[in-house]
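Every protein chain of the complex appears in place save one, which is left out.
== subunit A ==
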């Protein structure tokens, strides 16, 4: 890092390794990954399915135990902590899950879902929990009538808002969003991205955004890490990486991203320029 030594990153991931054991032997899903995120910053991890980005997310919130490496949050290494020592720190790192349909308890009302972490945080008074849950649901833009409804009665975008409100209830310092908008319609996705930006401006929360969509990455992150087969192939400021990607894999990703307003002409498009065809074979890798 070129920054003065005094300012170490808020989250510092060093040489992180995550293995899965399978009948065919161990599989290394995350392979010596390192990056840092400053407090109040926003870092995106991008890559295609199977690249290890969701595994990385789950390791950062310690739903998985890394095989090696360090995971230093504000001076404390989470990677090796026992569950008992980790428990009081869990509040500080929260996650918004990809699937807005599967990640909410269908039996609870929206208010109960958001109030649950408050109870775990030691807010004893039920009335107080209800009041705070109500405020959080307001904050993420849900109507007052939403409080008594259950997940099945909400649209995908509304459910994702409940998931965000639940994560915010613990007043985390770090929020990990694992493909939080990929199941949503484009107009709803835009609203959720707006909400995430507003929350960051207000509270100074730090984000790690896991995404496969480069457009989302460009909207929400300052820095980006490109992951392929568990390894970092490229990283840097998002604007720089997206405007002139260095690694062939990043270039293939950038080339495959379809921005409607950047597309010119009509089909047939078979006559793609030789320059594009020459480096294109990475995209479909066998």
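Please note the rule applied: contacts are C-beta pairs under 8 Å (C-beta built on N, C-alpha and C of every residue); 3 or more make two chains touch, one makes a residue touch a chain; residues count from 1.
The rule we apply is simple: contacts and distances are computed from a predicted model.
Undergrad: Match the chain absent from this complex view to the correct UniProt protein name in "LVIVD repeat-containing protein", "Anti-sigma factor", "ABC transporter ATP-binding protein" or "Metal-sulfur cluster biosynthetic enzyme".
TA: "ABC transporter ATP-binding protein"
Undergrad: Could you tell which one of A:55, A:98, A:158 or A:189 touches the chain left off the display?
TA: Checking each option in A:55, A:98, A:158 or A:189, the one touching the absent chain turns out to be A:189.
Undergrad: Sort through A:28, A:197, A:212 or A:231 and give me the one touching the missing partner chain.
TA: From the options A:28, A:197, A:212 or A:231, the contact with the absent chain belongs to A:212.
Undergrad: For the chain left out of this view, which of A:49, A:82 or A:145 touches it?
TA: A:49
Undergrad: Which parts of subunit A are in contact with the chain that was left out?
TA: Residues of subunit A in touch with the missing chain: 48-49, 156, 185-190, 193, 212-216, 218-219, 239, 242-245, 251-273, 275-277, 280-284, 286.
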